[in-house]
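For reference, the structure discussed in these notes is given below.
Of the protein chains in this complex, one is absent; all others appear in place.
So, chain A:
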Amino acid sequence: MIPVCPTTALPPGEAIRVEGDEPIAVFNVDGEFYAIDDTCTHQDASLADGWLDGCAVECPLHASCFDLRTGKVSGPPAKTPVRTHRVVVADGVVHVQPGVAAEGAA
């Protein structure tokens, strides 16, 4: 598990990028945390820089939409889903488990 930040550092509607070989974007949607691959599957943009709209994030470059719960594409031009990652909050700190799909995700 990778510690990301204190929950207080990631208020609702915000996103943070966890750097790494395969960076991960963590979002706070009304108090629920979601983590997906940060790099858009269309071309090269960081989804943490995107626009949060309910449980979807819109890519900042060409507006592909991804469902944060499943990683699925909910709007073109992207064709391939992003991976989801499990988020665990412990002692007020947000953690991600890279490579472990979020529960309920396909």
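A few remarks follow.
By our rule, a contact is a pair of C-beta atoms (placed from the backbone, for glycine too) under 8 Å apart; a residue touches a chain by one contact, two chains touch by 3 or more; residues count from 1.
What we mean here is this: contacts and distances are computed from a predicted model.
Per the UniProt record, the chain missing from the shown structure is "Reductase C-terminal", taken from the list "Amino acid ABC transporter ATP-binding protein", "Reductase C-terminal", "Hydrogenase maturation protein HypE" or "Cytochrome c1". Chain A residues in contact with the hidden partner, per the touch definition given at the top, are 43, 45-46, 48-51, 58, 60-63, 76-77, 79.
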